[in-house]
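Of the protein chains in this complex, all but one are displayed in their positions.
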Amino acid sequence: MKLIDEYQNSALARKLAIRIANRSAKPIRLMEFCGGHTHAIMRYGIRQLLPETVEMRAGPGCPVCVTATADLDKAIAMAHLAGVIITTFGDMMRVPGSHSSLQQTRAEGADIRVIYSAMDAVEIARSNPQKSVILIGIGFEATAPTIAAATIKAQKEGIENFYVLSLLKLCPPVMKAILELGEIRLDGIICPGHVSVIIGSYPYEFIPKNHNVGCVISGFEPLDILLCIDRLVEQIESGQPKVEIAYRRGVKPEGNEKALELMGEVFEIAQANWRGIGVVPQSGLRVSQKYEHFDADNLFRLNLKPTGEPKGCRCGEILRGIATPPECGLFSKVCTPEKPIGPCMVSNEGACAAYYKYGGISYER
Amino acid sequence: MSDNVLLAHGSGGRLSHDLIEKKLLPPLANPMLNRLDDSATFEFSGHLAFTTDSYVVNPIFFPGGDIGKLAICGTVNDLSMNGAKPLYLSLSLILEEGFSLSELDRIVGSIKAAAEEAEVRIITGDTKVVNQGQADKLFINTSGIGAVPLGIDISGANARAGDKIILSGTIGDHGIAVMCQREGFKFSTPVQSDCAPLNKLVSQMLKSSPRIHCLRDPTRGGLATVLNEFTQQSNVGIVLEEDKIPIKESVKAACELLGFDPLYLANEGKLVAIAEPGDAGKILAEMQQNIYGRDAAIIGEVSNAHPGMVLMKTKLGPSRVVDMLSGELLPRIC
Partner (left out) sequence: MYCSVRLAKMTKIMCLAVPVRVISKEGDAAETEIAGVRRLVSIALTPEVKVGDYVLLHTGYAIGIVDEAEAKETLKLLEEIVSLSEAHR
């Protein structure tokens, strides 16, 4: 496949790994922020190509994993409302909320449908004019503009029964929060590739400037990731942290201006509740006033029971990079992909799911 | 006759007989079936294999096949995976009221063609009709009887360190064909399901070497699941080489788009064999002579290290674990 295969060249990858090993002298810790990177790193065995001086930590860049339990409970409560169809992306179905899950709620008779695209939800609304169709909007800045575009289209076409429950979150603010928490020392960050296609590279400038941490935007093929690590090692060894784009075929410094424009029209910045981190100011998106008639949060009155977190679950610490999945007592013993306790095991991008699926050699099952 | 299945077609009365005599019997006719007794009888001495499977695939028609073809091939293949020669099948249909009779004709036509290719006879059957909404168009069950030749001992527990792992062809075709049909994907050349009867391929393989230890067809759960089963049954490890696993470019692309890992997708016309290293080359050459083994390849080997675990050497060099399919499968893929 063009634009994929060329970046999987194994000979080049091995040589790049050797180059990294030769350049890397001091022990450093890099955070791969985005779940897609965690998954790719595990799938291609990138860790095994890296020298011991380079340690990788997964970050909170998994939209399912960072959805606060209270927000998931809210979505589940909406599913119980009469005349509602819930539409949701990906693995949200199986994440355990405080008392139930979307999957369980569907088995109990609620109309909950998995979709691949925001436009699917709009189509469902179009074909079910008597129902209220709510899109559970999880994702970061790569997904937010797609939901914005779908909402604008719904507006244009007079579809009035489509709603968005915005649980959308922004990456740079939570990176800032993690760096400011200072719980672990980080030397470099592998910045998310497709979020950056939208937001460009300027939003990351504060990372080297205020925190002296290196910052390189990476694609998702093995050569992309290795090139990114090579650039980070270079920055750190030369003591010159900066923002660099290694994923140049996808990311421009100014990002995708049209996408940012549509995002800005439908959404406005608000605080967001990140599982494992807590409330982070200005790190989320809520539906703007102009589009308030599409805002599910506004329009549905809910009776919510108190939130509960599963005992022993260390998803929060894993999301902040201060624990690795094998360090969680529940990992693979009690918490497995068949019977997940926390979201990091449910989502394919979750660190625990990636470790479980690809990393079995070094820990006991 | 009406255009659609009526409840009365399942009642056992005149309409039922009509359906059997006009729609089901003519294409499938053979002396044993024609008797239409409550059960079919036959003489046999030797070792028998017996299997059953139900088919609920959605959609019922997909590129490369349909539920009828699947119902024959699936059961024929289950028998073949024990080294048995498939002999007789039963055919049980559960039809939804309102199901189109012309679609039924198409499916029975596929059943006939698949049975003829596999050289098996359908000797007994049953037809029921349920109310609209209680079966999605139709469900099929086939049970099969086969003859196990003397001296054949093929089992998932027989894999030994050093054995080679041979895959008969490209993976993921059936899973992608069904998914893409279901979701309205378009192709320049559509991916076809690989649905096929493998009994003749197996028979050729067994003739070329008695040292085949294991055979299995990677249906639901895909190649990864079957290999994991072998490691557990035989208490061995398996090492695969990613770049040796045959897979079509269009299947790879569809997997990228849908977010699937081809190692876990269903295959309905493929088999995995585990054989002694000395004979692997010979068996492979024999397989490549058969239309259903053209793309056969040796994809890995059995090891004593890491029993119960399947590892795969990735394109890049390092190994990663290939786990059993966890979590929910693709629904109604076969």
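By written order: A and B. Residues from 1 in each chain.
Criterion: a residue touches a chain if its C-beta (ideal position, glycine included) is under 8 Å from a C-beta of that chain, and two chains touch if they have at least 3 such contacts.
Predicted model only: the values in this text are computed from it and were never measured.
Checked against the full complex, the one of A:54, A:85, A:118 or A:232 touching the unshown chain is A:118. Interface residues of chain A facing the missing partner chain: 1-4, 6-7, 12, 15-16, 18-19, 22-23, 34-37, 39, 61-64, 89-91, 93, 113-120, 123, 138-140, 142-143, 145-146, 149, 152-153, 192-195, 197-198, 220, 223, 227, 230, 246, 248-252, 256, 258-259, 262, 348-349.
Although one chain is not displayed, chain B still touches it through residues 179-180, 183-189, 249-250, 252-254, 256-261, 327-331.
Here, only the chains that are shown with their structure count from here on.
Chain centres here are Cα means. That of chain A falls 38 Å from that of chain B.
The part of chain B that touches chain A in the complex is made up of residues 249, 252-253, 256, 259, 306, 309, 311, 314-321, 323, 326-328. Interface residues of chain A facing chain B in the complex, by the touch rule stated above, are 1, 4, 8, 10, 13-14, 42-49, 94, 222, 336-338, 348, 356-361.
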